[in-house]
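Left out: one protein chain. Kept in place: all the others.
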Amino acid sequence: MSSSTANHGVTGNAIEVRNLTVDYGTRRILTDIDLDIPSGKVSVIMGGSGTGKSTLLRCILGLKQPTAGSIHVLGTDITKASTRQLYQLRKQTGVAFQGGALFSSMTVGENIQLALREHTELDENTIQIMTRIKLDMVNMLHAEHMMPSELSGGMTKRAALARAIVMDPKLLFFDEPSAGLDPSTSAELDELILMLRDSLKMTIVVVTHELESAFKIADRISIMGKGTILATDTPEGIRTSSNPEVQGLLHRKPRTSVLDTEAHLKALMGVRS
Amino acid sequence: MSKFNIQLVTGIFVALGIAAFTYAAVNIGGVSFREQPSYTLKARFTSISGLRTGAVVEAAGVRIGTVSNIEFDPETYEAVVSLRINQNVPVQEDAIAAIRTQGIIGEKYVKLTPGGFDELLEDGDEILETESAVSLEELVSKYIFGGGSSSQ
Partner (left out) sequence: MIKALETLGATVLESLEMIGRTFNLLLVTVWEMLQPPYRFYPIVRQMYFIGARSISLIVISGVTIGMVLGLQFYYILERFGSTDLLGSGVALGVIRELGPVMTALMVVGRAGSAITAELGIMRTTNQIDALECMAISPDKFLVGPKVIAGILSVPLLTHIFDFVALFGGYFVGVVMFSVPEGSYMNGMVDAVQWVDVRLGLVKSLIFGLLVTLICAAQGYYMHLTKAGSQGAEGVSFVTTNAVVLSSISVLFADFLIGALLQ
């Protein structure tokens, strides 16, 4: 492992995915994926639904064991790591899940404190103060004593983000930060992500299908399509990419049948042309 | 509900449960935590059918001890029963141990009838006079076939 740690120092990549292949039963979800996530940058993994981006994220988080390939996170190969090593690594990573995944039996404040209580020996007072600092960062100070069921969609995501960063992780994962949010709330979250990168020097991985927010926050964008990564580049590079599938995604080229209204209606009504 | 209340209510629950268990064990199950001083006597029976450990030892209808162990002696084909007798109950050398049944289908117990000797038995001694269990089936067959001789 010492060699891979050295390697991590040289390349400056927080995560290195090599030849990752994942099968669900007989169905192949991910095929031979290579991906580098540079340290201290915001990397966006973008793709439509069903392209396997959630599966890729679950593999990187160690929640799913891949069929083949290796994933080095902060120098440790998590496909071969022991539970103890994995837990050691997870203390340095924060994850904000798509639906928030806040513990429904605890208040927002208790949700945020949980990791501190489990992993540190801090006294009650310090824990309270740190909780409020994180809540203040995501502009949620007023919601400390609310239950997760009382929160709106945007508040849930901000609370999840506060919980993810409570241990000041080196690595932050954010699954679909803007899904189901109105544009202004979504923009607020984008600001927050950039602030975390700049002020706390975190390496941030965002998985999303929202073009606008992806281009706003990303230092690098990886575009996924059907279980593979089509392209990885700077936002500018992606915009000018010559790959037709990438361009298709960028310009939201709809299926032709929807454009041909008459044929589409006929198809819906079961009339054969 | 606050942390304090949950702890209080759970504490009451545990106390109730333990009280109920103690009642079942001590008042009904007959367990005594303060082991009553006692001594053990042995008695041999040709048949103890239905007697089990924990059964009562009575004298004059009063409980004076329990059956603590039952073993089989392969040489004599007899049952060796250990009786734990309360320390304050003396048992004479010629006392009689008999296996009896409470009612017609009830529990088996050991009945001690005092003897007339002055010599008392001590811990580990054996009661020589015994009467084995009388089984209902044997009684019935005796009555029907008369005399109970096996040649019948």
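By written order: A and B. Residues from 1 in each chain.
Note that in this section a contact is a pair of C-beta atoms (placed from the backbone, for glycine too) under 8 Å apart; a residue touches a chain by one contact, two chains touch by 3 or more.
Treat the numbers as computed from the prediction; the structure is a model and nothing was measured.
Engineer: The chain left out here touches which displayed chains?
Structural biologist: A, B
Engineer: Which residue, A:Asn19, A:Gln65 or A:Ser104, contacts the hidden chain when the whole complex is considered?
Structural biologist: Result: among the candidates, A:Ser104 touches the missing chain.
Engineer: Determine which one of A:Asn13, A:Ser43, A:Thr76 or A:Thr93 touches the chain that has been left out.
Structural biologist: Hidden-chain contact among the options goes to A:Thr93.
Engineer: Hey, which chain B residues sit against the chain that's not shown?
Structural biologist: 3, 6-7, 9-10, 12-14, 16-18, 20-21, 23-25, 27-31, 54, 56, 102-103, 106-107
Engineer: So that we can see where the missing chain sits, which residues of chain A does it touch?
Structural biologist: Touch set of chain A with respect to the missing chain: 58, 61-63, 87-88, 90-91, 93-95, 97-99, 101-105, 114-115, 118-119, 163.
By our rule, only the chains that are shown with their structure count from here on.
Engineer: Please work out the Cα centroid separation of chain A and chain B, and write it as a whole number of Å.
Structural biologist: So the centre of chain A lies 73 Å away from the centre of chain B.
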